[in-house]
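Handing you this structure, nothing more for now.
Omission of a single protein chain aside, the complex is shown with its protein chains in their original locations.
For clarity, chains are labelled A and B in written order, and residue numbers in each chain start from 1.
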Amino acid sequence: MKTYLFKRLLSLIPILFVVSIVVYSIIYITPGDPAEVMLGDSATDEQVEALREELGLNQSFIERYFTWVGHAVTGDLGTSYFMNEGVTSAIISHLFPTLSLAVLAELFAIIIGIPIGIFAARRRGSYVDQSIMGLSYVGVAIPSFLLALFLVLIFSIKLQWLPVAGYKDLSEGLMVHLEYMILPAIALGLMHVALTARMTRSSMLDVLNANFIKTARAKGVKEAVVIYRHTFRNALLPIVTIVGQNFGILIAGAAVVETVFNIPGIGQLVVNSIERRDFPIIQGVILFVTFVYVLINLIVDLLYGVIDPRVKLNK
Amino acid sequence: MKAKKISLFMAIISLVLIIAGCSGGGKSSSTTTTSGASEGGALKEELHYASNAQPPSLDPLMSNAVVTREVASIIYESLVAFDENYEPVPMLAESIEQSEDGKTYTFKLRQGVKFHNGKEMKAEDVVASLTRWAEKSSSARAVLVDPVFAEVDEYTVTLTLGQGTTLALGALANVSHLAAIMPKEIVESAPESGVTEFIGTGPYKFVEWKQDQYLKFTKFDDYVALDTPASGLSGKKEALVKDVYYDIVLDPSTQLTGVQTGEYDIAGGILQDDLAQVEANKDLAHITPFSMNYSILLNRKEGPFTSKEMRQAVSLALDHDSLAAVAAVGNYTISPSLMPKHIEKWSTEAGAEFFNQKDTEKAKSLLKEAGYNGETVTILTTRDYPVMYNEAVAMKEQLGAIGINVELLVYDWATALAEVRSSPEDWDLFTTSFPGVPSPAEMLYFAEGYFDGAESDTQKELLAKIRSAATHEEAKQYWEELQTHSIEDVKIITTFGLNAIHAYSNKVDGYKYFDVPVFWNVKVAE
Partner (left out) sequence: MVSIVKTPDLDKKRNELKKEQRRLTIRKFLQNKLAVTGSVILVLLVLLAVVGPMLISADPYAINPEDRLQGPSADYILGTDNFGRDLLSRIIFGAQISLLIGLSVSFFAGVFGTIIGLYASYYRPLDNILMRICEGIMAIPAILLAIALMAALGPSTKNIILALSVVYTPYVARVVRSSALVVREETYIEAMKAIGAKSSRIIWGHMAPNVMSPLIIQITSVFANAILIEATLSFLGAGVPAPTPSWGNILYDGKLVIFNTPWMVVFPGICIVLAILALNMFGDGLRDILDPHSNKGKK
């Protein structure tokens, strides 16, 4: 177990290395210059040049990359060009909205997805089952930004129940916070409702066909007990997996929803930073998101072993 | 163990259901408390202004972005400020004297003016701040010849110029690259990327900047207001609300609903298409101050527009009314005046005979004369500013109609800026916009070495004359000549002037816009 964990952690290093090179190269070939963006169209060439020099933009690719890596391994991701603050602190200050959004979307997916999946599995083959599965296809096919627009159109513009966009921090009250987060969370989470429902259904069906369930039924155990105590518990493993994987995808997918709803999370941070060429932030955030994503996958794998002792990790 | 997990799961579900159940009740109780407090005509402590952009910097000398000047005008003040007729009058200066030859200004400073950090403003702060300003401000570069600021005593500062001009005080009052007076220590320790502390003398002081969310300012208790009546940005300034929130609300629909629900007291970025909704709402008022002159720059470093006939063909082919109808929709003015019309001191109709002609026949014959052979003409534009982008799309259609083969080059703003500056081979026409400036000499596109490469000798000569004219009347004459020249020679095509729409709640009293939103002397009723 320990050696496995160590190996897995070790395997993150080449991935992060590749990611840093990819991101760095993209940034290097990107036209546009943070000094020009900041100073605007009135700046003289000398002013731009002086600022470029100070920001270290005049160094060569190799120099810049290795200076950055040198700092990054010690945990220093640099300083934003625009924000008067360090990259790490910028990530921290933008992290909560993204986390809140991802958690709410995940809760939404679990609360709606699992019961629907169980329900469909119990009525396998019926019209209800078929329409649920059909709807799940539609759910997966709606891009989050589009769903966001539709939700805004219905709930904010026509019915005027919820705000069009914007963000209120948790410190202003849970209800206020949720009022602003509900539509984004649904927009982000609907696809995962569909995925979770599908996975629950198929994993329930696997277990329902198992011999011990047939035995239990034959013994006359109540249907509800069969479903919830015997089947669901045993079907949980693949469901946990997909829920875990979803979480990584949700954090990454939050970028678009944050942009539509103007939520100051890390996704919006990176999109804005790309626009104004705030290179340290772009590098830092993409590396951070990648790290979280890979780490979550690792945790899911580990959980797998904890939940089901039959899964051996050190192969 | 599994049973525990399931019960935890159930607990989470029930928690969420409880939360959901509470939401209705919680909301209604909070509305009753606010309605209870509204009795008695109390004033609100907070003012929320919705802005559609985030400033690139809070240092007024680091950026000429409109947002930066709006925010800087809250924190900082200059020696002089414009009154409502665009005449510069003393602000932090007590009095101003000018020498006979017009080359020396002596500023007596007001005594007892405090910075937000408690320090008193003295001559050394003014000299340090203005020396940095003279270096970095585009206005200073445009109108001042060899400016030197010097301290005479603790409360007296002189400005010496290499050449007299009537435009010096106007440049000092410009809200763009504001000649902000800051403590000497802060100015001197500032890196190239701008000051790191935002300390000024204004009625509101800077509190915090929550990136992508809001900037917060709070009343500066030690502010000593002038006695003269408020006019433009000058005169008496009183902070009547305790906290001003400059909320960053990029999405125009959010601004609209926000000002409707009272989340924002003032929304500065309402779209023309949404104006009807503002007008239909009895609780809202709105103003439509001038925002920008939308303009086309022509690349004269290389490409087809080095030819005057080609430039004139484009100018003749454009139908400004139709461009404006598509790009600005309503609330625009079409005028040959390069200076915005509300700056009456400078605006003029000179050159109108060459403006907005819509003569496609003549345009076609000019194309022939110029020997145009279907070469691609590239319009560089950006989607970050929808008005520019819409204008470019409509322009492509109009120029296509006289047989010009037009291609759009759409970049984000950062790339577009880099392109116009350093890649003249990539673009021929560039859509951009210019806010008002104190005097025509300070127009960015008249700056030396401007990227369009359109500095004609006539232009240089006339600009020098405007700068050194002894009186405003004389300067204006030269300006009329220069405007006519700029339109006839097609240095720039000013397609239309766009007005912004600021919607605000009827509870807001005294809101004005003068180059920037004015937050002092504004009351908000509960």
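The rule is short, and it goes like this: a contact is a pair of C-beta atoms (placed from the backbone, for glycine too) under 8 Å apart; a residue touches a chain by one contact, two chains touch by 3 or more.
Everything numeric in this text was worked out from a predicted model, so none of it was measured.
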Task: Selected residue (touches chain absent from view) among B:151, B:274, B:488 or B:526 - done: B:274
- [ ] Can you work out which residue in A:226, A:282 or A:300 touches the chain that's missing from view?
- [x] A:282
TODO: Have a look at B:312, B:390, B:431 or B:486 and name the one touching the chain we're not showing.
DONE: B:390
TODO: From the listed residues A:142, A:176, A:221 or A:237, report the one that touches the chain absent from this view.
DONE: A:142
TODO: Consider the whole complex, including the chain that is not shown, and state which of A:162, A:186, A:270 or A:300 touches that chain.
DONE: A:270
- [ ] Have a look at A:44, A:88 or A:202 and name the one touching the chain we're not showing.
- [x] A:202
Open item on the list: If the hidden chain were put back, which residues of chain B would touch it?
Closed with: 252-253, 256, 271, 273-274, 277, 322, 325-326, 329, 383-384, 386, 389-390, 392-394, 396-397, 408-412, 415
- [ ] Would you write out the residues of chain A that touch the absent chain, in ascending order?
- [x] 14-19, 21-23, 26-27, 29-32, 124, 133, 137-138, 140-143, 145-146, 149-150, 152-153, 157, 198, 202, 205-206, 252-253, 255-256, 259, 267, 270-271, 274-275, 282, 286, 289-290, 293-294
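Keep this in mind: only the chains that are shown with their structure count from here on.
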Open item on the list: I'd like to verify one number: the distance from the centre of chain A to the centre of chain B, where each centre is the average of its C-alpha atoms, in whole angstrom.
Closed with: 38
TODO: Under the touch definition given earlier, write down the residues of chain B that touch chain A in their complex.
DONE: 2, 5-6, 9, 12-13, 16, 19, 22-23, 26-27, 54, 56-57, 62-65, 136, 138, 141, 176-177, 191-193, 196, 209-213, 249-251, 253-254, 256-258, 261, 263, 384, 411-415, 417-421, 432, 444, 447, 449
Task: Residue ranges of chain A in contact with chain B within the complex - done: 31-34, 36-42, 44-45, 47, 50-51, 53-55, 81-85, 90, 93-94, 107, 110-111, 152, 156-157, 160, 163-167, 173-175, 178-179, 232-233, 236, 262, 264, 268-269, 272, 275-277
